[in-house]
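All protein chains but one are shown at their positions in the complex.
Entry: chain A
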């Protein structure tokens, strides 16, 4: 079911608007085979009839392609044995319900975040933790992310479930990306790379449309390490300076053919047609929620004035 035409255009759109923010990019994506008009009422039925050359001119809602990176937890687990469309749909409804109460912002691994959680054992009944996101995963209501920080010379990592109702607030203090998808090597790096002040203020970005990539190369502590970092093609790490035998063994163990394995990639991902459908449905709801939040904020500032 790989519709080459759709995949190609999808990828073109991706390449063009890789890190761009939503509203602007919609008009810029070159999805040439259908008219793109954002309608206020996202019609799911019209989206499902995405045929090349839509003659009737139905309003087809297409979410910006970078939604795949901004909201990866809306995509289900690709394992075919456990997939069920109805269950995924119901889970998405619940996720959007939760998002209407708590703002779960866009973040990536490498972003510095602060999470406030209801905690019976703290003095204020709320516990706030600041840290850098080193990994994120899970799909649906099980989506999680790990924050890391060094507190009193002790490295601390906390796994938060994004949709847990105990979470009061998630703030992104610094929105940026790193050169790797998973920053687990920070556990073996020098502590200054994982230390962030607990009273850090949210940083304002000059250019709102692009999420910057931090090209920082981290220095690791001398061996022994928790994992064999030389076997993992890490971009964000300085030269490991290991004896040649480590690199030789890494080459022996490496699987360079995997990057040519199309079916492996297909089985690990959700097909493009389904992704479009999912995000088209989600996009309209998220836009509505954003709008309501902005109105609330404006009303708040007006009241103050």
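The criterion applied here is as follows: a contact is a pair of C-beta atoms (placed from the backbone, for glycine too) under 8 Å apart; a residue touches a chain by one contact, two chains touch by 3 or more; residues count from 1.
By our rule, contacts and distances are computed from a predicted model.
The complex includes a chain that is not drawn, and of the options "Large ribosomal subunit protein uL3m", "TFIIH/NER complex subunit", "AP complex subunit sigma" or "Radial spoke head protein 9 homolog" the UniProt name matching it is "Large ribosomal subunit protein uL3m".
Only one of A:105, A:137, A:165 or A:300 touches the absent chain when the whole complex is considered: A:165. Although one chain is not displayed, its contacts with chain A can still be listed: residues 81-82, 84, 86-87, 90-91, 94-95, 97-98, 100-102, 118-120, 125-126, 140-142, 161, 163-168.
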